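Note that one protein chain is taken out, while the other chains of the complex remain in position.
Labels run A and B following the written order; every chain starts at residue 1.
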Amino acid sequence: MSDLTKLTLADAVDGLKAKTFSSEELTQAFLGEIASANPTLNAYVEVTGEKALAQARASDAKLAKGEGGDLEGAPLGIKDLFCTEGVQTTAGSNMLRGFVPPYESTVTANLWRDGAVMLGKLNMDEFAMGSANETSAFGPVVNPWKAQGDDAQLTPGGSSGGSASAVAANLCLAATASDTGGSIRQPAAFTGTVGIKPTYGRASRFGMVAFASSLDQAGPITKTVKDSAILLKSMCSFDTKDSTSLDVPTPDWAASVGQSVKGLRIGVPAEYLIDGMPEEIKKLWEQGVEWLKAAGCEIVQISLPHTKYALPTYYIVAPAEASSNLARYDGMRFGHRAEEFTSLDDLYAASRAEGFGKEVQRRLTIGAYVLSAGFYDAYYVRALKVRRRIAEDFDNVWGKVDAILTPSTPSAAFKLGDKQIDPLTMYLNDVFTVTTNLAGLPGISVPAGLDSKGLPLGLQIIGKALDEDTVFKVAGAIEDAAGFVSKPAKWW
Amino acid sequence: MAIDAATVRRVAHLARIKTPEERLEPLAQELNGILNWIEQLNEVDVDGVEPMTSNVAQTLRLRDDVVTDGDKVADVLSNAPKAADGFFVVPKVVE
């Protein structure tokens, strides 16, 4: 029975359609795995077993009649950033502990429309602010991977650490996640899973707890590139409830996976070769270039000159937007309200100091500062101008290349607690991923190999806006060439 | 543009985050570290560059002026820390 949990999403959906097993069996198998693993891995903040089984039975009834959607009966994990009707949604924060939305996010509504089953809500960095899942009010998520000969617990990355860990440890077939600066791709790279952030505007932000509106995008974390294509298609839709949602059709990307990449021009940006990049990452990147060359791609050396400014730009734009987006958490209409206060202002300040963790407070403070009188032009407006420079860098190379290949992260998974001392060190995790958020481009992380300690490493493919098609093709080629089949040895 | 404890106090108030006095100085140092790092943006030539507020190329959609929502007091108050008679209840506000 536990073998069922090792299935890919694609195989599981096929097996369900073929009635090789039922959704209820599959769901039970996952619930069993979760029950034994979650006390250790802490991937789920809430398991919705009864709801899952009810959904599974409903799916089985449909499947029995030969009906059902693309994901009929497939048990998924949902990042706790997506509002789920009647199920607590916390965004990893004490501020929202006990918050039960009377509404469903568009992304999850799309999944239920297609027949998916919800196993539970996945742990994450508080309000998606973090790169190690250590800022969660529910405690850190543990990476199922461990370095060879070292028993230390590792971070699965963040902010979608619960999603990545759950997929890697077979605690769900696949998971939803979200990415503001790298929060899908970095954890995917740290856990040997596939994570894609689509073009900004592909997935509706309606009902997704906001971090930084102009950067936030939902996307899946899955076991394979094909699974990624399947789940992304289901998550994306044009949604009139989100003014930034793109009015474009959602293609059937799964069909692109496995198609030839022959003749595609792949850009390799000089600026991503950063100082102090570990040799293993550099070698993996070179390996990726060789694989694509072998598959018939043309490799083009390109320059994205403003790359180094992406992180500082991000650390103005994202906190600024967050400082405003998170102003609604004031203890007045929902969320945590302090019990002791001396005045209305004090109630606000006390509720927010108690409800928000340290990193969130830090970013809200930076955000308020860069927008405040006298600093708005110097920080915020300047950052928006540099942001355009960064986006223009990409525009300037699209005539020469069809996709760009980079490493996903500057390192493999690190030990929990390792980078807590200095926020700047932590921020550097997103150095390769954040550019696509600023420019709104699709980016995928594909597991491409193991480092010398046996930890997974990922390669990132960046595509043109709305050209997920090419991104999936190239990702498929890397996946094929890498033949990455390693799974963490089960120790939990 | 170094941040001192007084600035942290002012900004923390703007953000409505209660910050104990003894935290102001360490926070100021921390924020200075981050802001110094951010200062490198001053190297970029941004003359004549239009600020990029969004990476969506389309313009704002408009919806029709029809009533499609509301009339859901129970939902609206469902998560309220305190409510009474259909209202949210908050500590007395003096104007």
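Convention: a residue touches a chain if its C-beta (ideal position, glycine included) is under 8 Å from a C-beta of that chain, and two chains touch if they have at least 3 such contacts.
Note that in this section contacts and distances are computed from a predicted model.
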| item | value |
| --- | --- |
| Omitted chain (choose from "Aspartyl/glutamyl-tRNA(Asn/Gln) amidotransferase subunit B", "KaiB domain-containing protein", "Transcriptional regulator, GntR family" or "Multicomponent Na+:H+ antiporter subunit B") - UniProt protein name | "Aspartyl/glutamyl-tRNA(Asn/Gln) amidotransferase subunit B" |
| Among A:R113, A:K241, A:K262 or A:K490, residue touching the chain not depicted | A:K241 |
| Touch with the omitted chain, as defined above, among A:G86, A:P102, A:G139 or A:G296 | A:P102 |
| Touching residue (missing chain; options A:M332, A:V386, A:A448 or A:A465) | A:M332 |
| Touching residue (missing chain; options A:Q55, A:S165 or A:S214) | A:S214 |
| Sites on chain A contacted by the missing partner chain, in the whole complex | 82-83, 89, 91, 96, 99, 101-103, 105, 205-210, 212-214, 240-244, 320-321, 323-324, 326-328, 330, 332-334, 344-345, 348, 368, 371-373, 376, 380 |
| Residues from chain B at the interface with the omitted partner, ascending | 14, 16, 53-54, 56, 58-73, 75-77, 82, 84-95 |
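As a convention for this text, only the chains that are shown with their structure count from here on.
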| item | value |
| --- | --- |
| Whole-Å gap between the CA centroids of chain A and chain B | 23 |
| List of chain A residues in touch with chain B within their complex | 98-100, 102-103, 200-201, 214, 240, 243-244, 246-247, 306, 308-309, 312-313, 315-316, 323, 327, 330-337, 341, 343-350, 352-353, 356, 361-362, 364-369, 372, 375, 378-379, 381-389, 391, 422-424, 438-440, 465 |
| Of chain B, residues touching chain A in the complex | 1, 3, 7-8, 11-19, 27, 30-31, 33-35, 37-38, 40-44, 46, 49-58, 60-61, 63, 72, 75-76, 78-82, 88, 90-93 |
